[in-house]
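All protein chains of the complex are present and in place, except for one that has been dropped.
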Amino acid sequence: MLYNIELMINGLLVGALYALIALGFVLIYKASDIINFAQGEFVMFAGFILAASLQTYGLPLYVAILLAVVGMTVLALLVNRLVLQYMIGRGVVSVIMATIGLAAFLQGTAGLFFGIDTKDVPLPISEEPIFLYDILLSPLELYAALAAFVCIGLVSWFFIKSRIGIALRAIADDQQVSLAMGIDVKLYFAISWCVAGLIAVVGGIVWGHLLGVDTQLALVGLKVFPVVILGGLDSIIGAIVGGLIIGVVESLAAGFLDPIVGGGTKDFTPYVLMIIVLMFRPYGLFGKADIERV
Amino acid sequence: MTLLLVAGVFGTNASANEYTIGLMCDRSGVTGTIGNLICPGFHDYIRLFNKQNRLPGHTLKVMEIDHGYNVPRGVEAYERFKAAGVMTIALYGTPHTVALTPKLSEDHILGTSPGFGSAAGANGERFPYLFPAAASYWSQVASAVQFIQNNWKGSTQPKIAYIYYDNPAGREPLTIIGDLQKQLGFELQTYAVPAPGIEMRPQVLDITRKFKADWVVAHFFGQTGVALKEFSRMGHPREQMIGLVWAGGESDMKVAGWDKADGYYTVQMAHVGKDHPVNQEIVAMYKAEGKAPPEEMELSVYYNRGVSWAALHSEAIRATVESKGPNITPADVKNAMERINGYSERNFMPPFKMSPQDHEGGGYVRIFQVHDGGFRAASDWMQGYRDVVMKHVVSGE
Partner (left out) sequence: MLNRETATFKRTYAEDMALYPAPLPRYTILVLLFLFFVVVPLVSSEYTLGVANLLGIASFGALGLNLLVGYTGQISIGHAAFMSVGAYTSAMLVSIMGLHWGLGMIAGGAAAAFLGMLVGIPSLRIKGLYLAISTLAAQLIIEWGINHLPFIPGGAGGSIYMDKPSIFGFQLKTNLSFYYFIYVVLVIGIVFALNLFRTHLGRSMIAVRDRDIAAEIIGINIFKVKLTAFGIASFYAGITGVLYTYYFGVANYEAFTLVVSIQFLAMIIIGGLGSVLGSVFGAVFISLLPIVLDIFLRRVGGEFMEESQIAAITTQIQLMLYGGLIMLFLVVEPDGLRKLWRNITDYFKVWPFPYL
């Protein structure tokens, strides 16, 4: 029983971290209808900046975070200006391929400038487990989940209350009308990319610390798709709920399904779940139900 | 474009007293982090070999081609090696080794694949031109179990958990460890970590809190740091964990934190550390050229594997020239490779005992333990349950 509870809690904590990455994805999709296949590479790149400044140059943590924030903002702006701005309104194939090309480009750049060996992001957090009624909890993941929820809270507030957020929602609703109402659509696209870059910094800290930073870190990006399809592509609340569900499903699959099947099913079950959702509720749990039918 | 191709291929043709070794590498694909350490080691040893004039009147040349873990590009690299007239080929990557094995036999060129390909490739009668030339996963897991048996003080057999990355290479040891379980009677549970293997808490929870394993055998390819962190959080003693050859690099320990990895045993196929005379000579060579010693040597687990890999190739070519004179063919080198007996480059690598049947060279490994931010030897070169392994090598599955 204890073991089952631990599996669940572990799933929830990891799910919160998935939600964090999915958040950056949803943000960009909401604003500009662009599907970012390079979300994992964004996290990887932020992780590389952090690891390099902490390890290679021995800078203190807050300076490293500052550098990562600046670096990712510049990168996001450049990417938006040089490539993705041209993709708005183009076919899905073009948009997807542009971000896939971006992913390859970032992988190569990171390898060339930061070196390809695995680096780590040391954080001043104790690794000693805490026991709560005999249930084992790891402080790192608690902090990470906390960070994830803070981010999600901030972004939600930003979207609902702030002037920029309202403009972004207007653009998401109808680009033409927003333009007519005097909203500078291009500016707001740039803003949404910047916010996604900042979220990638948080992802880079947490995931970089958990897994170590090398080009393989970008694989966390693959986790995004089941999460966002389940939650709904354009829903922030969906990203959270989807992340948590996928986290728990994975954890339980590894705990119960693996011994029966005799192989790892953890990374495969979310995709099966996703296909079922696609069949019956393609817009996900919280997404806007305006899927175009033919 | 065609012009460039032609120029490139024919431009690399060796001069009369130069023998070329084709080295495949993956520096940009999924195993790039390892390839970027192994391949420099390979280059450095060959340079040292030439500097020390070990083969008087001749030099060796390495022609490296990166394939980014892409199979067609690996096949293209092979064709380019063949056109350049290489004496031997160092194969990198399991799918490439598998895809090129039939071609090696057709073209009579020797290929080595230490740590790649399937363990059954050690059967020299089935695959005459393929030399795994380092302990296969079968031999590694047998040695790991042997090591556990040697160090287990309990009155009953230990409970062993085998946790592996869920790919063919990860599953390969299952047959051997299953056989050993029947033979020795220990309790065994196996845990698969599926790709991309970035998170394995549920499996570790099961091992430590439900199954309560005494020993853990880990078979990972770059996920080791995460695994060690998890096991340390769950309080499993690292002194009762042993990792196979790709689960024990310095960068893994760095990710886990050296203090958290302290006590962890790793199975190694070459010397670890930079204190060995061969390492010292390479450093001296760099110093004589007015350069700093190679950075890659700091991560000596994989770097040294590249060095030992190159040493085996150069020894085979050297032995061929010694017995046949300067005009040699790749097939001659293959015969010389099969006659290597006890060569270990001053104990830098296992004493290879090749034969036309056994292309693995005996399947020796050495166990090193993580200690005080470094590695220390915890055993001599050892074989484990060779009879069980050979039974499977002969039957081919």
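Read from first to last, the chains carry the letters A and B; within each, the first residue is number 1.
Basically, contacts are C-beta pairs under 8 Å (C-beta built on N, C-alpha and C of every residue); 3 or more make two chains touch, one makes a residue touch a chain.
What you see is a predicted model; the values in this text were computed from it and never measured.
When the omitted chain is restored, the residue from B:Leu91, B:Ala120, B:Met200 or B:Met354 that touches it is B:Ala120. Contact with the chain not shown here comes from a single listed residue; of B:Asn50, B:Asn151, B:Thr175 or B:Thr329, that residue is B:Thr175. The chain omitted from view is touched by exactly one of B:Val75, B:Leu184, B:Met234 or B:Ala377, namely B:Val75.
The hidden chain makes contact, of the residues A:Ala22, A:Val43, A:Leu67 or A:Met87, with A:Met87.
Although one chain is hidden here, its contacts on subunit A can still be listed: residues 35, 82-83, 86-87, 90-94, 96-98, 100-109, 111-112, 116, 225-226, 229, 233, 261-263, 267-268, 271-272, 274-275, 278-279, 282, 291-294. Subunit B residues in contact with the hidden partner, per the touch definition given at the top, are 1, 4-9, 11-12, 25, 27-30, 32, 36, 39-40, 43-44, 62-66, 68-73, 75-76, 78-80, 82-83, 94-95, 98-103, 106, 117-118, 120, 166-169, 171-172, 174-175, 194, 397.
Throughout what follows, only the chains that are shown with their structure count from here on.
For the pair subunit A and subunit B, the distance between C-alpha centroids works out to 36 Å.
Residues of subunit B that touch subunit A in their complex: 27-28, 30, 32-33, 36-37, 166, 191-196, 198-203, 205-206, 209-210, 222, 225-226, 229, 232-235, 251-252, 254-255, 257, 260, 299. Taken in their complex, subunit A has these residues touching subunit B: 2-3, 6-7, 10-11, 14, 107-108, 111, 116-120, 122, 127, 129, 136, 138, 210-212, 214-216, 219-220, 222, 250-252, 254-255, 258, 262-268.
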